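What follows is a short report on a single structure.
And then chain A:
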Amino acid sequence: MNAHSFDPVAAVLLIPIGSAILLALLPGYRLTARLNVVASLATFLSAISLFVIERPQPGPYVLVDDLNIVFIVLNTFVGFTTSIFSASYIAHELETGRLTPVYLRFYHAMYQTMMFGMNLAFVSNNIGLMWVAVEIATLTTVLMVGIYRTHAALEAAWKYFILGSVGIAFALFGTILVYMAARPVVGEGQDGMVWTVLIQHAANFDPALLNVAFIFLFLGYGTKVGLAPLHAWLPDAHAEGPTPISAVLSGLLLNVALYALLRFKILLAANPGALAPGPLMVTIGLISVVFAAFMLYRRRDIKRLFAYSSIEHMGIIIFAFGMGGPLANFAGLLHMVMHSLTKSAIFYAVGHISQVKGTQRISRIRGLTVTHPALGWGLVTGVIAIAGLPPLGIFMSEFLVVSSTFARQPLLAIVLVFGLLLAFGALTLRLTSVAFGAPRGSAAPTQASYVPMFAHLSLVLIAGIYLPAPFVVWFQHVAQLLG
Partner candidate 1 sequence: MVVISDILVQGVQMLLVLLLAPLLTGFVRKIKARLVRRKGASVFQPYRDLLRLLRKGVVLADNASWLFRVTPYVTFAAIWVAAALVPTFATGLLFNWTADLIAIVALLGSARFFLALAGMDVGTSFGGIGSSREVMIAALAEPAMLLIVFCMALVAGSTQLSTVANFMASSYVGLRVSLGMAVIALIMVALAENARIPVDNPATHLELTMVHEAMVLEYSGRHLAMIEFGAFLKLLLYISLIACVFLPWKIAVSGTGPLAYAIGAAAYVIKLAVAGFFLALFETATAKMRVFRVPQFLGAALMLGLLGTLLLFVSRSF
Partner candidate 2 sequence: MSAVDLQMACVGGLLGLAVLAIVLSRSKAATAVIYGATLAVSAIALIGSMRSLLGDPANVTVLALPVGLPWIGAHFRLDALASFFLIVVNLGGAAASLYGLGYGHHEATPHRVLPFFPAFLAGMNLVVLADDAFSYLLCWEFMSLASWALVMAHHREAGNAKAGYIYLVMASFGTLALLLAFGLLAGPAGDYGFAGIRAAPHTPHAAALVLILMLLGAGSKAGLVPLHVWLPLAHPAAPSHVSALMSGVMTKVAIYGFIRVVFDLLGQPAWWASVVVLFLGGITAVMGILYAMMEKDLKRLLAYSTIENVGIIFASLGLALAFQANGLKLLAALAFTAALFHVLNHSFFKSLLFFGAGAVLTATGERDMDKLGGLIHRMPLTSFVFLVACVAISALPPFNGFVSEWLIFQAVLQSPELPQWALKIMVPAVGALLALAVALAAACFVKAYGVAFLGRPRSVAAETAGEVDRYSLAAMFILSALCLLAGILPGLVIDALAPITTEILGGRMPIQANEAWLSIAPIAESRSSYNGLLVMVFITISASLAVYFIHRFASRALRRGPAWGCGFSDPTPAAQYSGGSFAQPIRRVFGTLVFHARDHVEMPPPGDIRPARLRIELHDLIWEGMYAPIAGAIGISSDRLNRLQFLTIRQYLSLVFATLVSLLLVLAIWS
């Protein structure tokens, strides 16, 4: 097919859903796993093609602009790498019999459905459609969290489900309110939900109504972002589900909700009368950072540990966007991308580690750099990156956030720095005990696939030292959009 008849957006949506159906039908591990990888790769490539092919005109349902293209590409990429990781991970799960072939089919189908949901959420130009898409993604992840059928897994899934549903309800109410605010201006019907239309007329909306709407949207989607005190589902969902899902949760699903929030923040920012969302986001962000930092100290389950660190980083990102301004917004975007890459890489490492050691208990894992150098040093690099140390990417974003904030709001910056230092202390404390010292637990060699992990880490490393000009221009433009 030539470039004109080829519609990348359709591909990004259809490939996953199609392969989902296919995977639901096909038996056999090898085939399905490979197919999963191939499908994800195809999705990723078609997402890449969005750069080269001119973008489709924003229609009533579909929109591709500078903001969401970042998310789409990141989403499909991590989805692709995770599918590679999941192939080797799931193989081991089948050997140990934690997963039965039936559930395997289910797993792959759900994986692609989830990718579909997330992509749909990104490309949708209609806030109602976006809502529906986020719900699809959430429900599929709920099912996958519970896939091990252990008491803990079901507990986690159930908690996730209930809290998620309430979040859904809030988000919907907020969406309705936005429509109500829009209706007098843009008239009834379809247009009242088309984002491109909304943003044009946002200035004339009823500001007070927008305020209430934003509160509901913030809480609704914020629940999915995992901001404290709405975070409760997040740690257990990460800890009890299969590790590829933890990686996707931290790396992608949080971004989906974040993306929704950003859309509405832009909307609110476009309205002069409405309250600035900044203070709310900054406060919640700081609460999340400090709270998560404290929680990190008492974690004994390695996956839960990194789940809390995800909460912390979401807090940082929300804080950055709340501060606003070119620097902070740039930092926020960068931080989001870097966090997705790094955190998923960490979960890849953790997945293999917990498989080879047969436990997720931190206290039962020691001296990894001795027994499994690749995994151990990979984890060390990942944690160093996530803790915001150079020369890795997160350092740059944290540098920008903290320094730009300190010049404007010293006290906020000091609180933030306090949280960062606290979290740093906790993470490095666990790291030293896990990666160094006399080895503990099995030293059996792993047939792990290191490619995804080191691919992500090297990307993060490069980004920390050198950001290509196009990315920068593009980020800066998005930062402008975010106001």
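The criterion applied here is as follows: a contact is a pair of C-beta atoms (placed from the backbone, for glycine too) under 8 Å apart; a residue touches a chain by one contact, two chains touch by 3 or more; residues count from 1.
Quick note on selection: all candidates are chains of the complex that A comes from, given by their letters.
Here the structure is a predicted model, which means the values were calculated and not measured.
**Student:** Pick the candidate touching chain A in this complex: 1 or 2?
**Tutor:** 2
**Student:** In their shared complex, at which residues does chain A touch candidate 2?
**Tutor:** 158-159, 162-163, 166, 170, 208, 211-212, 215-216, 218-219, 223, 229-230, 232-233, 235, 275, 280, 291, 294-298, 325, 327, 367, 369, 384, 387, 389-391, 395-396, 399-400, 402-408, 410, 413-414, 417, 420-422, 424-425, 428-429, 432-433, 436-438, 464-467, 469, 472, 476
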